[in-house]
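For this view, one protein chain was removed and the others were kept in their places.
Now for subunit A:
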Amino acid sequence: MTSASMIVDRKTQRYDRQLRLWGDHGQAALESARVCLINGSATGTEILKNLVLPGIGSFTVIDSEKVSGADVGNNFFLDADSIGQSRARVVTELLQELNTDVSGNFVEEPLQSLLDNDVEFFRPFTLMIATQLSSKMLARVSEVCVKLGIPFLAVRSYGLIGYLRLQIGEHCVIESHPDSPMDDLRLDRPFPELLSYLQQIDFNTQDGFQHAHIPFLAILLKHLLEWKASHGGLPPKTSKDKDEFRAEIQRARRIKEDGSRAEEENHDEAITHATKAWHVSSIPSEISALFADSNVDNLTATSSPFWIMVRSLRDFVMAEGEGLLPLRGSIPDMAADSDRYIRLQHVYQERAKHDVAAFTAHVHRHLAELGLPLGTISDDDAKTFCRNAPFLRVIRARPISDELASATSKLTDTLNFHLEDPDSSVAFYVLLRAVDLFFEEHGRFPGAGDDQVEEDIAPLKQYVVGLLTDLGVSQHAIKEELIHEMCRFGAAELHNIASILGGLASQEAVKVITRQYIPFNNTFLFNGITSTSSTVEL
């Protein structure tokens, strides 16, 4: 059939559906990641399953437990034969079997002793994940992760409730993959090449096909310039102006021999997208906020490429950009002939290249000033950065240990706001902390035994009330039914909730590892009673 037969390797075939989301470079980041899981619980193995399948480099399970009958009941990576054996070993074997590209390891030493004697053990990991830890241990692992600069994801299934918490020092995302990005067309501030393109278009052509295939951007720009010329340089402002503007485009349709207006798709598009004509090009507020970050003003030789590029971006905006970010250079598809569409595309792409070059010059200047090699930031890096300039994001998710140590006014305000709604999932944040206080005193969770449900309600309520006071939100109450329900759960780990959390946590892990897409910040609570959730920054 064809001599230039292309061999698609096995890996590309296997990972095809995900490579379309995070690309080969995202995959490379995954494949070099080392993930550490604390506790081979159902929640833990569900997280790892979703990381082993897409091919992380390696995982290590820390677990000193022996497999119990209840474990086999809710965990897919254990079987009846494994009862009494090392949980770390069995789950590692069965997880490893999912994907031979991944290396699986396990450690049977208790977490406590690793934390006490061998903190360095954790250093090589790209990401730490802990499941089913109560507050006290959580705080300890959190401190170690802060110390070693490792991102940390805490996950907990408790009855029908799910809890997810991300802790990350500073996470900079260039490729955030916005959902429906606005086109960057600059009709309000047309650059010279765009204007000269417009001049080459013959709007009076007698050829019907030609007239019906003028790119709508050219139609919009022509009418906008004419409008501005007759309105003191201002674009359409009022809704009456805007209707009139659209009517002008309507009148620009060709008149057929029978006197009626021709049906021209390009004119339809121009009318539909007329808002692009008065859209004001500007810098998104998130990016202005980044420009004000102290990292931008205080570049040093240890500054990350990200911050050097943000500084260069700000320099570009203040110089060549004349107040705007580099042009992104892409245009939407539109009813047009190939030639004029592709020439228009070219005009935008060339302008974008021009802006990238100017931006790169700023980057090189800063690198030289900092005494860093120019190769620190490649041309491709600079190009990707410019293309994503409006969508850059920085996430800082504060340490869990700080959150647990004392209530800041921000935490109090956030809780106050959410607890206003008695059905908010945020109530479970308070309840999960309350069951941990109960555990610390009683050595068991409320409702651990079938006969303890009713008797534990009142004591748990005491912890809830005390906690609300400590958190500065004593004016709110937690519904009695929710307290009862927590006692009923008795710390059960239901497979379905474990699996929902396994999906969510692994997705966030992929975001953190690939530095693509935007992770949550910093607490997610799932209410499996009603299938609702809240995402809050605590």
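Here is the rule we go by: a contact is a pair of C-beta atoms (placed from the backbone, for glycine too) under 8 Å apart; a residue touches a chain by one contact, two chains touch by 3 or more; residues count from 1.
Note that in this section contacts and distances are computed from a predicted model.
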Using the UniProt record as the reference, specify the protein name of the hidden chain from among "DNA 5'-3' helicase", "ADP-ribosylation factor-like protein 6", "NEDD8-activating enzyme E1 catalytic subunit" or "DNA primase large subunit". "NEDD8-activating enzyme E1 catalytic subunit"
Thinking of the whole complex, not just what is shown, which of A:D258, A:D333, A:D380 or A:E441 touches the missing chain? A:D333
Among A:S32, A:S68 or A:Q85, the residue in touch with the chain that has been omitted: A:S68
From the list A:V119, A:L234 or A:I342, pick the residue that touches the absent chain. A:I342
In the full complex, subunit A touches the hidden chain through residues 1-2, 4-8, 10, 13-21, 42, 46, 49-50, 53-55, 68-70, 72-76, 79-80, 83, 98, 159-160, 164, 176-180, 213, 333-338, 341-342, 345-346, 413, 417, 420-421, 447, 450, 453, 480-481, 484-485, 488-490, 492-500, 502-504, 506-508, 510, 517-521, 524, 526, 528-533, 535
